[in-house]
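For this depiction, one protein chain was excluded, whereas all remaining protein chains were kept in their positions.
Should a chain be cited, it is by its letter among A and B, assigned in written order, with residues numbered from 1 in that chain.
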Amino acid sequence: MKNSPIRILARILFRELGLAFLLLLGVSFVVFAILYAAPGDPFSMLLEGQMPTDESREVIRAAMGNATSWYGQYFSWLSNVLSGNFGTSIRTGLPVAGELFKVSLNTLYLTLGSMLVTLLVAVPIALYSSARGHLVMISWPLTMFGYLISAVPVFWLGYIAIYISIHSFDFFPLMSFEQSSHGNQWLAMLVPVLVLGLGSGSISEVIRNLREEMSRVMAEDYVRTARAKGASVWMHAFKEGFLLPVTEIIAAKIPFLLGGAVIVEQVFNWPGMGRMAWQAAQDRDFPVIMGIALVAAAFVRAGSLLQRIICIAVNPQLTRT
Amino acid sequence: MKKYSQTTVAIGDFSSLPFWQKYSTVDLIYVAYGLLIVVLVLASYVAGMFDLLPHDPQQINMDMLMAPPATEGYWLGTDFMGRDIYSRLIMGIQAYFLPGLLAISISLAGGVLLGVLSGYVRGKLSTVITYFTNLIDSFPRLVLILLVVAAFKPDIYYIMMVMGITGIPAVATAIANKILFLSQKNFIEAAIALGLRTRVIILKHILWYNCRALLIIQATLGMGEAILLETSLSYLGFGVQEPAPSWGNMVQSGANYFLQGNFWPSTAPALAILFTILGFNLLGDGLNNILEDRRSR
Partner (left out) sequence: MKQLSVILVLASSLWCSVHGVSYAADIRKDDRPNGGVLNYGEYGRPATLDPITSNEMISMRISELIFNGLVGINERQDVVPELASSWETSKDGRVYTFHLRKDVTWHAKPGETALPFTANDVVFTYNIMMNPKTITPLKVRFEFIDKVEKIDEFTVRFTLKRPVLNALAKFSFKIIPKHGPKNPLYLTRDDPFVQHPIGTGPYMLSNVTSDREIVLVANDKYFKGRPHIDEFVAKPFADQNILTQALTFNAIDMIVLVNPRSIAEIQGDKRFILQPYNALSYSFFGYNLRNPLLADKRVRLAFGYAINRQEMLGSFFNNQGTIISGPFAPGSWAYNLDVKPLPYDPKKAIALLTEAGFKPGPDGVMQKDGKKLELTLSVPIEKESEAVKRVVLAFQNYLKNIGVTVKVEFKEWQSWKEEVFGEHHFDIVFASWVFDDSADISSLFHSAEIGPWKNNFGAYSNPEVDSLIVQSKLTLDHEKRRTINRKLHALLAEEAPYTFLWTLTHYSAYHKKIQHVAIHPYKFFSYADEWYIPVKAQKK
């Protein structure tokens, strides 16, 4: 049976989407289990400012119409989500889906931007250090720099960036502030992106992964052959030694950057998902936490789906696996 | 992801050279620096255990809040409660040492187990394991930890347990890839053909000969990650709690004064974090190269 490339692609897409669905289900279940096992009450937050006596808790539970058994709670949530209803936040009463859409876009900008920064810094360093010979003298200080900047606590790096912006460049790097409406909002947005890209500890990992991959590919027989023939090594090493690892790293770094976004969003007042997650975790705001977990996992899955597609596009042999 | 060092199949033979020629100078410097950091960390740990500190790290001095470095008796200055920063830096290692080791052991043990199972046994089991590792990888780690500590309690062992579990996929995938690579090179078939027992193949030939560098890298990286993670959580208020010192809560409490122009109280612990993590990273790199018998990069 001959398969057209499109059909193969469709089949793979279908499989990956199915897997993604199962994973999202798993993620939601794990988060639910943690929330359910936790002591305390998701509605305690509503009783702030009064004594949460047993009677008042009963009243709330009755008012919120909550199923009591754990599977009842989970399945009612699940069936609501499947029909497109993510529920409303316990804290604000706002629909979770709409709020999440707004903040997750902001987080997406932040994450993608910082990914770019990470790659812009890390890839040249990795290329330098995977090259051999006299370049070693340049490569190791660069590597050292990459490692050092990755080890800086990210919120502290944020404070440094803010301090420098205020005192040396006379602008306040917080999104949505007034001077930013006068055309240099991008500048205000750039600083958090830079901080997350440089400071989340991802640079050192990208350098290390990429360097290993490059060295491995350079040692492969076909590259050696190419080198011996005097052909451009880079062209041959590019696909497998560069493109694949980079996409793989991008996909794998998404959850990491989403985590870093929690911190950066707090420091820079960035209206994103991380800030929402922090607040919701403290309030035990069940629908919001579940929603955030799903969206975050969806970002991660989307990243790896993209990576799979690029992978297959570059190396069609992989479709067989 | 993270298929480090699949180059075990020897490239060149340097084994006859004395070791200072056998390995590149850079690698040796890396390892030396890394070992220095490890020794310092161990020494600090012991010093903290037996109270061999210039000051009691908990001793409050209300007349000396936020003293600058090189103050009489406090050569690294004091923090917002007038406590000696130097003593607290040394004591701060206690917050990471055992919990960090716990996290590393969980990721390595879980990762090796799952990696071998999925790489060596394969089949249905491998699908389940892939699902499991993908599942863990789908969580932003910090958000998961935040959820657990906010829901249960902010305890460094809880944090490190979650960190250990979320570290499993990286190790498992690396090991599985390694085994895949080895079997592609017919290494495993050869071993089986030689009549070696499965246990010997897995423990000795796969894990010891071919995966030790990878495991060492993962372990050294794990320590650095543990420190950075605790620091981030400290900023959110859920790290190691006062009065116990940790580098993370020291950076956090010091950073409250950073934007007012008082840099030192946060810079001191931040530098400690910086150079320690650098040490672990370089140690991992250097050892990897040496164990893999690669000369240079």
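Basically, a residue touches a chain if its C-beta (ideal position, glycine included) is under 8 Å from a C-beta of that chain, and two chains touch if they have at least 3 such contacts.
The structure displayed is predicted, hence computed values, not measured ones.
The hidden chain, counted over the whole complex, makes contact with A, B. Only one residue in the set B:S126, B:S183 or B:Q241 touches the chain that does not appear here, and it is B:Q241.
The chain not shown here is touched by just one of B:N134, B:N177, B:S253 or B:N281, and that residue is B:S253.
Residues of subunit B that touch the chain left out of view are 59-60, 62, 65, 80-81, 149-150, 153-154, 235-238, 241-243, 253, 255-260. Summarising the interface, subunit A meets the missing chain with residues 39-41, 44-54, 56, 59-60, 62-63, 88-94, 102-103, 106, 159, 162, 166, 172, 174-179, 265-269, 271, 275, 278-279, 282, 284.
Here is the rule we go by: only the chains that are shown with their structure count from here on.
Subunit A and subunit B have centres, each the mean of its CA atoms, that are 21 Å apart. Residues of subunit A that touch subunit B in their complex: 19, 22-24, 26-27, 30-31, 34-35, 37-40, 129-130, 132, 136, 139-140, 144, 147-148, 150-156, 159-160, 162-163, 201, 204-205, 208-209, 211-213, 215-216, 219, 248-249, 251-252, 255-256, 258-260, 262-263, 266, 274, 277-278, 281-282, 284, 289, 292-293, 296-297, 300-301, 304. Of all residues in subunit B, only 1-7, 11, 24, 26, 131, 134-135, 137-143, 146-148, 150-152, 217, 221, 224-225, 228, 231-232, 235-236, 248, 251-252, 255, 258-259, 266, 270, 273-274, 276-278, 281-282, 285, 294, 296-297 touch subunit A in the complex they form.
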